[in-house]
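Once you've had a glance at the structure underneath, I'll fire off some questions.
Every protein chain except one is present and positioned as in the full complex.
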């Protein structure tokens, strides 16, 4: 595996999912595969699950880990080409990426969108320039528009916990106080639409995701109807793609409640976390037996380890 | 040892002290005990000694270490239950603790008090919620009200350097420019009152600690009298417990000087550090031969390692 920045970097999803579930049984079976290999984990934004689970996964494989808060601990990065750098940025991404590539065998990178300029965000500039200039495999730790480690985790989790051969999986928009990226729902849609599931997205009008990631996916604007017979409810807020970065509604009627969960076929409740309680989802759902959010977060480690294993095998 | 958040988590203090002094002779004797075990060191506040010594201790045992500045590098944490999270906090401590517990075999946590709401601080909410929700052993790296790794270090240091079978140990309040927590004196009193020492606390009126931690301890309001015949002077500032979080006096007459040390039986000078020179203690005391503050700080490593050894043995 050269890079892992989207679904398209995966040759064989089925194999990768099986590999992750094998790793889960014995995370230390390959504890020398990464000896004398270094992964740099670069953060331009906050991270809890991704940071800890990827560090853990790399250490399970014997890798050395360098975590680095690129902007805070290093230099402010310029991404525009051909620019006269007489402003606040001290270092161009061309040099930053290439230099980090000198020290790291794999580079993980987290870079959120600004949510003001859709064209810029959807070019996914920072991660793509790292791919272009670093000369090393790039592992997305969530880019401006995609979060493939989360989506691989989600596919694994559904595979692990499903009780039907073809479960119904519903991605439901939910309200939030702040404007959030589309990375998780974009990725979730891209991955889930290729998995052995009946996949439905429900959201208020105006919250349509880029059709680059939702082609062929059923959109159901009636949340109650979408929940009927569902086996997995995946809640997530996102800001509008069409009216880019805007909050069109905070309608609390879209919050995931016990009442709504009662419409499903005893669905498991999923969320990528962090989640705002009683805004996105009611306490009674999150604290119920059917909530698998912690189990799901735990699987982040094995998803990351499966991907790193593939990368290391190719070295 | 399940958790290490107070004196009450210790079964056998004598054994733990002896174990730390054994470890000090050969810190690498157990360098494979922690293989394939991960400790997360979570900081909500600054730390030098605790951060470095605990990381060192864990690495001496072969553990993987993940350090994480929870609020700066992760998400702002909500601790109230049942709340509608429409404010500045992005993640509830229920999820944060449980998720970190998925990746870490031991969780170290530092969380200082706000010093405005005594009831809230003394509930020691953050560390207790980690105990409740993380599902993993919790190691206090100083909580709102206790600092047991420091106190274990202090017991070890007195044991190591005492020249009498039952030395006189004096905890002396000293002035400071800022309002400081009661965690160190609370813990010191809790631990020292169970050690084989004559223990006295001296402080200005109004600085009485919570009697939860000072039961049976002799309080002497006359600092000079308290110092008479002392073998160890342990200086520390704290803010008032009674008038919670307030500075009642900055009286420089309470600073530890050569003159005051002359009242003792050539006492060793101790402080947990960091210490403000010529406010808490005069240069000539801190720089004297009887000052053991650096030696004491060095023992932090072995105290932490003794505790981690017990935790790992139980896994």
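When the chains are written out, they are named A and B in that same order, and each has its own residue count from 1.
By definition in this document, contacts are C-beta pairs under 8 Å (C-beta built on N, C-alpha and C of every residue); 3 or more make two chains touch, one makes a residue touch a chain.
If you're wondering where the values come from, they're calculated on a predicted model, not measured in any experiment.
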{"item": "Omitted-chain contact residue, chosen from B:21, B:52, B:219 or B:247", "value": "B:52"}
{"item": "Residue of B:80, B:177 or B:211 touching the missing chain in the full complex", "value": "B:177"}
{"item": "Positions on chain B contacted by the hidden chain, ascending", "value": "27-28, 31, 43, 46-49, 51-53, 55-56, 59-60, 69, 177, 273-279, 283, 287, 293-294, 297-298, 300-301"}
{"item": "Chain not shown, touching residues in chain A", "value": "36, 38, 40, 64, 66, 68, 70, 73-75, 78, 82-87, 89-92, 94-96, 98-100, 102-104"}
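One rule holds in what follows: only the chains that are shown with their structure count from here on.
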{"item": "Angle, in degrees to the nearest 5, of the Cα rotation that carries chain A onto chain B", "value": "120"}
